[in-house]
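Okay, here's the structure, questions in a sec.
A single protein chain has been omitted; all remaining protein chains appear in their positions.
Moving on, here comes subunit A:
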């Protein structure tokens, strides 16, 4: 019993890391691209790594270096960076019911990216309370370190890597949609949920294809939520079941 109590947190740590491995398929190629683009924009390798370490938010980092390179006013650079990241405000409250009373949780929120949220939202409710902190720390830390490491790699040798392993850079990112598909598949529990999820996925994809990647996530989620509520309204009017 005591053995289990002492070994569980470290096992939870490792489980978190193992379950975050699919994220690397998407993180590393994008981080390499960021490192490469940042150095091409005039940042040194160390500066690119520090930006990835401190800001740690993919899309906004690309915007940050792009706007700085274009000579945009710095107040606008900061405002746009924060505007893109504003979607993150809904993530932590959704995890809060599953978080324990540890003081580490607020600081661990630095690692709460879109992808880490998706995995944590599915996995934390399934874990015993004693393992959640370890699991999240392992998963978030691996994702963060892979992002920093990928940036360093891209800043130092990005051009050569892209030229030599172009195909791997095309294949590995599919790990992200595959992972998210596995995470949302169990949510298709009713016609109402299925419709809301399908509309969200479709709108997010269409917005991305139109070049509106930065607004795709919050806008598609809001459309899905509106669909969820309107389906309830229509079926209630006909006196049928909601679900």
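By definition in this document, a contact is a pair of C-beta atoms (placed from the backbone, for glycine too) under 8 Å apart; a residue touches a chain by one contact, two chains touch by 3 or more; residues count from 1.
Here is the rule we go by: contacts and distances are computed from a predicted model.
A.B. asks: Going by UniProt, what is the name of the one chain that was not included in the view, given "Diguanylate cyclase", "Cytochrome b561 bacterial/Ni-hydrogenase domain-containing protein", "ATP-binding cassette domain-containing protein" or "AzlD domain-containing protein"?
C.D. replies: Listed in its UniProt record, the absent chain's protein name reads "AzlD domain-containing protein".
A.B. asks: Considering the whole complex, which of A:32, A:197 or A:231 touches the chain not shown?
C.D. replies: A:197
A.B. asks: Of the residues A:34, A:144 or A:180, I need the one that contacts the missing chain.
C.D. replies: A:180
A.B. asks: List the subunit A residues touching the unshown chain?
C.D. replies: These residues of subunit A touch the chain that is not shown: 18-19, 21-22, 25-26, 29, 43-44, 47, 50-51, 54-57, 60, 64, 68, 74, 77-78, 81-82, 85-97, 99, 105-107, 109-110, 112, 114-115, 117-118, 121-123, 167, 169-185, 187, 193, 196-197, 200-205, 207-209, 213, 216-218, 220-221, 224-225, 228.
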